[in-house]
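The complex appears here minus one protein chain, its other protein chains still in place.
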Amino acid sequence: MPNEQDIYEEHVLDHYEDPYHRGTLDTASHMHEGNNPLCGDRIVITLKLDDSGKVAEAWFEGEGCVISQASASMLIERMEGKTIEEVKAFTAEEMLELFGPKLTPNRQKCCLLSWKILQSALHSPIGEDGDSSAPSGPSLGEEQ
Amino acid sequence: MPNEQDIYEEHVLDHYEDPYHRGTLDTASHMHEGNNPLCGDRIVITLKLDDSGKVAEAWFEGEGCVISQASASMLIERMEGKTIEEVKAFTAEEMLELFGPKLTPNRQKCCLLSWKILQSALHSPIGEDGDSSAPSGPSLGEEQ
Amino acid sequence: MIVTTSPTNLDVAKIREDFPILGIRSASDRPLVYFDNAASTQRPTSVIEAMSRCYREYYSNVHRGIHTLSEASTQAYENARATVASFMNASSTNEVIFAAGTTAAINTVSRSWGDQNLSQGDVILLLISEHHANIVPWHQLAERVGCRVEFISVDEEFLIDDEAVASALRMHQPKLFAFGAASNTLGTEYPVKRWTRMAHDAGATVLIDAAQAAPHWKMDVQDWDADFIVFSGHKVCGPTGIGVLWGRESLLDSMPPFLGGGGMIQTVTTDGFTAHALPEKFEAGTPPIVEAIGLEAAIDYLTDVGMDNIHAHERLLGTRADAGLREINGVRVIGPTAEHKGGINSFVIDGVHAHDVSQFLDGQGVAVRAGHHCTMPLHHAIGVTATSRASCYFYNTVEEVDVFLQAVSDVRDRFAKTGRRRRSRSSRSNS
Partner (left out) sequence: MIVTTSPTNLDVAKIREDFPILGIRSASDRPLVYFDNAASTQRPTSVIEAMSRCYREYYSNVHRGIHTLSEASTQAYENARATVASFMNASSTNEVIFAAGTTAAINTVSRSWGDQNLSQGDVILLLISEHHANIVPWHQLAERVGCRVEFISVDEEFLIDDEAVASALRMHQPKLFAFGAASNTLGTEYPVKRWTRMAHDAGATVLIDAAQAAPHWKMDVQDWDADFIVFSGHKVCGPTGIGVLWGRESLLDSMPPFLGGGGMIQTVTTDGFTAHALPEKFEAGTPPIVEAIGLEAAIDYLTDVGMDNIHAHERLLGTRADAGLREINGVRVIGPTAEHKGGINSFVIDGVHAHDVSQFLDGQGVAVRAGHHCTMPLHHAIGVTATSRASCYFYNTVEEVDVFLQAVSDVRDRFAKTGRRRRSRSSRSNS
């Protein structure tokens, strides 16, 4: 079992306290919101995809535990500038690895929350789909 | 646990092989049919109540195990000539005692099948109630 | 007393040591011969211990907790799901729903899929040999939505051939064909894969009641290609209180949830709720956590013994019992010839009630079941109210079959009519 001290390591707390691109992107082309049914926490991700199919800019907003917030910050930072294909190819395992400390299955859901929402956001252009803000992304229940 | 030898004692087998009033009473004033849901066995009891409120005659018909058949014979024999009140006052415990050998709960249901149906038959005058032959008596499930 | 040689691959003597209850003596102080396995099986020590260990060492409620015990229990519970998935060769753990038993699982399909997809005039096709668990929920559905329930009969050899199935499918164009993979009364093992394909070709959805298959054969849900498959834990050496509903993922996804409560939701408000994804969507409330862990241990045990070995050994015992019964005067086997059956043999004895047979055999230490075995329509069709049923499992022995056969041949003597008369009409009744 991972230990509490290991999880909240400095690098994680750094991202938690000083997150990358926390907020909403007014000029976003894509947006998705989702929640973690285990705790009710929600995250919204807004993206701008540029003409070459790259993630020009990405932001996250929402409330949640240290793990969900820090992992969102890490993910957003890592994904900017990548192509859609590269984002799609970024697996859950890679996300867990990016996060760093080993997590138990329930905390993995925290870590994968923004990752799931980002994957859905790629398919959720703003405007075309009226309910793009509904929690319709893949549920975290699918993880197990 | 009662032993198989004890249950099928001679007195029981006597009643099984040579039952008292096995058949249907053509001149019956009352009739009831019921089944034991554990096995599906059915018994019909036909009665003639006389003007003084006595069981002038009683018969039973149906198929079932040794215990159900022998106990029906014993019951019918014992109840003839009794008043309705006396029949009603005859308890399940007395029926089990009349039968003799000690029975496990599931076999008690066999033993009490005719007893239950007799109790219902008292309330089932022929002709007035169209469905008097339906299995509407108290269920043996209530025994437990 | 009981020698445990087996011409099959199993070391039955060794296996029996794993099952504490098989070592007890019966009420009549004879060795217990447990031949009531179709009703419920016994448990090896490993299953009992797996559950005790959970309670003693790492139990907590699952899913929502992030403390150590809860993570451990959740992981064990989800491992059990994965074990069931691989036992059935399911392609995803999302397809494995833990239910209270076969009965609860069929009711889930009937209330969720049935209420959504069936209506007035639609037909549900069953075999006449179905267990009540696979009849009553469909009668109830028929009452709710106005569909009809139709049955395929058995022939004089107690068999149902492909043509009977094909013609029923043609005639009724059923929306659902729901059938037991093996009959718990006749013992017949049906060709699940072939009938599933025939039903699919006719446009029917297929539910397989595998309550009597899961204990005995290797299941392969991908090969069988049915839409729903259900079975019970207590019939595969697992605990009571648990069963499995396997469903094709796309189908389960399209169905509304059944039981409502904690765990199966994504969000709840004062106005409504949204359902969780699979498999939780169909698992409302605290699930049978420790029972799932016990079921996993049971599956591990059976897999270790080997499903093929289990089936071969049962067939051997079943065939011997079938042959022996047919040789006893006055005994009629209610079921097809041995080649069609597993380890189940039902029978009636001329002039002796099935319950008296069972009671007599119990006196000899042999536990068999008597009654309609929850197959009243079948019994009605065959024209008997009750049968006696001897059902063996892999831990039974050839010698036990012989003890059983000897006891059956003694039954008639015991109950033979000897011209008894009630000696005195009132000797006891007035005492």
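Going by the order they are written in, the chains are A, B and C; count residues from 1 in each one.
Assume contacts are C-beta pairs under 8 Å (C-beta built on N, C-alpha and C of every residue); 3 or more make two chains touch, one makes a residue touch a chain.
Being a predicted model, the structure only gives us computed values, none of them experimental.
Shown chains touched by the undisplayed chain in the intact complex: A, B, C.
Across C:Ala82, C:Val136 or C:Leu251, the single residue that touches the chain missing here is C:Val136.
From the set C:Ala168, C:Val331, C:Cys374 or C:Cys392, the residue in touch with the chain omitted from the display is C:Cys374, counting the whole complex. Residues of chain A in touch with the missing chain: 1, 3-5, 7-8, 10-11, 13-18, 20, 38-41, 63-67, 73-74, 77-78, 98, 100, 107, 110.
Although one chain is not displayed, chain C still touches it through residues 20-21, 24, 26-27, 32, 34, 36, 39-40, 42-43, 47-48, 51-52, 55-61, 64-70, 100-104, 106-107, 110-111, 128, 131-133, 135-137, 139-140, 143, 149, 151, 232, 234, 239-242, 257, 259-265, 267-270, 272-273, 284-291, 355, 358-359, 361-362, 366-371, 373-374, 376-377, 380. By the touch definition given at the top, chain B reaches the unshown chain through residues 1, 35, 37-38, 40, 104-107, 135, 138-139, 141-142, 144.
One rule holds in what follows: only the chains that are shown with their structure count from here on.
With centres set at the average Cα position, the gap from chain B to chain C is 35 Å. Centres computed as Cα averages put chain A at a distance of 46 Å from chain C.
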